[in-house]
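Below is a structure I'd like to ask you about.
With one protein chain removed, the remaining protein chains of the complex are shown where they sit.
Here is subunit A:
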Amino acid sequence: MAELTTLARPYAKAVFAEASEKGALDAWSADLALLAACVADADMAKVLVHPSLTAQQQAQALTDVCGDKLNEAAKNLVAVLAENKRLMLVPEIAALYEELKAQLQNTVDVVVTSAFELSNEQADKLAQALKAKLQCDVRLTSEIDETLIGGAIIRAGDLVIDGSVTGKLSKLAEAMKS
């Protein structure tokens, strides 16, 4: 996993540079998402790692599946990846690309896991507070996990703010044990 990210980084950077030069950030986003979805498919994965197929055949297979939705540049990317036997990296490349894009646009994806559904008001308030703390635009996604009992856990990349009742209880349990 960690190694895959490292391998995918130069590709993601190259794609990002190309995209920002041409001003086609969103188009690339869509293309990469499509490719990632294709590669993630189990049957497709079999084809992509099949030893008896040549790089060209694998690239062809992938572009064929995507049909006419890919632009020329994306097809070239697939060809390059196939040549280097890195087709399986596409999901990582897509993820890294999205990260780079978010960095450029100064936005961050935040996942809020709460015990109960957040009201719009609560979500707005939370977004405002996080915007002030993280100093960038926040894209909020909310999830519901009833095992938290109450409160919420906020995740922004590696940063985790645990304000859930379960978290507090486990802290209490640990303090008792030590």
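We take it that a residue touches a chain if its C-beta (ideal position, glycine included) is under 8 Å from a C-beta of that chain, and two chains touch if they have at least 3 such contacts; residues count from 1.
As a working rule, contacts and distances are computed from a predicted model.
Participant: Unshown chain, UniProt name, "Spore germination protein", "Carbohydrate ABC transporter substrate-binding protein, CUT1 family", "Cobalt transport protein CbiQ" or "ATP synthase subunit alpha"?
Facilitator: In UniProt, the chain that is not shown appears as "ATP synthase subunit alpha".
Participant: From the list A:A17, A:A129, A:I144 or A:L172, which touches the chain that is not on show?
Facilitator: Considering all chains, including the one not shown, the answer is A:L172.
Participant: Out of A:T5, A:Q60, A:T107 or A:Q122, which touches the unshown chain?
Facilitator: A:T5
Participant: Which residue numbers on subunit A touch the omitted chain?
Facilitator: Touching the missing chain: residues 1-3, 5-6, 9, 151, 155, 157-163, 167-168, 171-172, 174-178.
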